[in-house]
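Note that this complex is displayed minus one protein chain, with the remaining chains in position.
Chain IDs A and B follow the sequence of writing; residue 1 opens each chain.
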Amino acid sequence: MNGLEPLVIVEDLKIEFTTRRGIIKAIQGVNLTIYKGETVGIVGETGSGKSVTSLAIMGLLDKNGKMTSGKITYKGKVIATPEDQPMGKKPPPELAMIFQFPRSALNPIRPIGTQVVDVLKTMENMSQEHYKEKAIQLLEEVQISDAARRYFSYPFELSGGVCQRVLIAMALARKPTLLFADEPTTGLDVITQEGIMALVEHQIATRNMATVLITHNLGLAAKYCKRIAVMYQGQLVEVGDTEQIFYEPKHPYTVVLVASTPARMNDFVELSAALEQWNKFKAEQMPTEKGY
Amino acid sequence: MKEFLSHAKYVIKQNKITSGAFIVFFLIIIIGIFGPMIAPYDPLATDTTKTFLPPCSEHWCGTDHVGRDIFSRIVVATQLDLKIAVLAVMISIFFGTIVGCLAGYFGGWTDRIASRIVDTIMAFPLFVLAMGIVAALGNTVENIIYATAIINFPFYVRVSRAEVNVRRDMEYVKAARISGNSEIRLIFAHILPNILPPMMVQFSLNLGWAILNAAGLSFIGLGVRPPTAEWGIMVAEGVTYIVSGEWWISLFPGLVLAFTVLTFNFLGDGLRDIIDPRERT
Partner (left out) sequence: MEEILKVTSLSKSFPMEKDHSITIKRLIEPKEWFKKNEEFYAVRNVSFSLREGDCIGLVGETGAGKTTTCLTIARLLEANSGQIFYKGHEISGIRPREFANHELRPSLQMIFQDPTEALNPAYTAFKTIANPLIHLLKMKDKKAIRKKVTELADMAYFPVKLLDRYPHQLSGGEKARVGIARAFATKPDLILLDEPTSALDVSVQGGVLILLEKLRKELNITYLFVSHDLSVVRLMCTRVMIMLQGEIVEEGTVEQVFNNPKHKHTQDLIRSIPNIGRRDES
């Protein structure tokens, strides 16, 4: 990307998980650069490794995950290598993340306002009053109406959409330069989804924040991202501008994803052809793929 | 099935106590089956010249007040105690599961009646209830089995009722109904196979408790009568002699009893580890 600074550089990342069934190679050599201020989508299905990649950058990898090779750099500083594993560390403060299923990401027995305050407390020292004020301010910023009163609400009293806004408020409390959004709208009503994404877009514009939208929904990524990275079973199969991915997809898997987007389909002719190509490609070039 | 066995082996190996429990369990079963054949002496043979012998090379656990070899009696008693416990728990599971499934699936009055019966049984201290049942029905081994079955019944009703309740509205049950299955088939051919794993775990946990129960009843004189060899009654017979110094008559049967119950408890824990899906990757 011309003129934009790289924020996070992931080089040849390989991550393995140790499980009872043996070693799972979750990420197999991913190279990705995230630039300042850009909105990039990581699109993939179950098992593609899209979530694991971002968790590794945030340092939130599971205990039984291990980085076996590669390097992750943030703002020029190396933050993860096989010798310095990305887990159990506090994520760099300018990185934030929001998740799928917002209600379960919140502590069910504490008022949401106090949870926002928790995040503020890790950032800077203020008086108790000040924390509360700032928290209410943040809740207003994410367009939660009647924020002063809602400060005391519990997650179960709020709709999924509002819970997600609270999570966004908590993320913004970290004054992030980079926000990871892992399936932030899956499971929400279509109309609520629009509202959430509009809010995220607004925040991106005002704060010049880079955003990584992780999703299985290519259509969603197309709508909000300028660049899209496609992952399949731990590998990055294609990266490019959204237009190019959609109108000139190169990798057979990308072709299938594009052709499978119902919003794009008139009939099944294109999709059938794409599936055939992809099955052929899989058989020839990815024979190590497991049966199921 | 193969996958299950390899998973089972993995879980067992992980925990030394569980592996130990499994090995001892098999040993107990073998002794239970072959007991009478491997006992060195006739458990009922008395010998007034050899009474109160302490543990020695000919009588590993000594002899009792009428000269019977305690070791042989312990070995033979294994079969009886296991038999009582297994039969009692099996009767309990059979009826408890049926009632629990029906209560959990149909709800309403079926559930209310079943739950009240269960509550009534559980209102009593269970051992006292067992005593009462045996005393009322008559002092036989058969009645110990029935009494133990009755006091374990509530437990299985509750477990199966809860498990069925959770699964009753699942989509595969709806799908089975669309496939033409009657209500009874839905409960017993579709839901029941799925609740068997947790029930199996309860079964083994219960077994230890049932043995203890049977031994306890015999200890206070209900159920098993002399000269039958049974762990509880053997402990009872030796109680009067502890003070005068013949400690081995009570101790050895008591130790074996405790050890067996412990084994079943560890076994139950191990089974639960194997079967609980959360342990599986």
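We adopt the following convention: contacts are C-beta pairs under 8 Å (C-beta built on N, C-alpha and C of every residue); 3 or more make two chains touch, one makes a residue touch a chain.
All values reported here derive from a predicted model rather than from experimental measurement.
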From A:14, A:216 or A:251, the answer for touching the chain not displayed is A:216
Missing-chain contact among B:23, B:113 or B:170 belongs to B:170
Chain A positions in touch with the non-displayed chain are 45-46, 189-191, 193-194, 216-220, 222-223, 246-247, 253, 256-257, 259-268, 270-272, 274-275, 278, 292
Touch rule applied to chain B and the missing chain gives residues 170-172, 174-183, 185, 190, 193-194
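As a convention for this text, only the chains that are shown with their structure count from here on.
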Cα centroid separation, chain A vs chain B, in Å, comes to 53
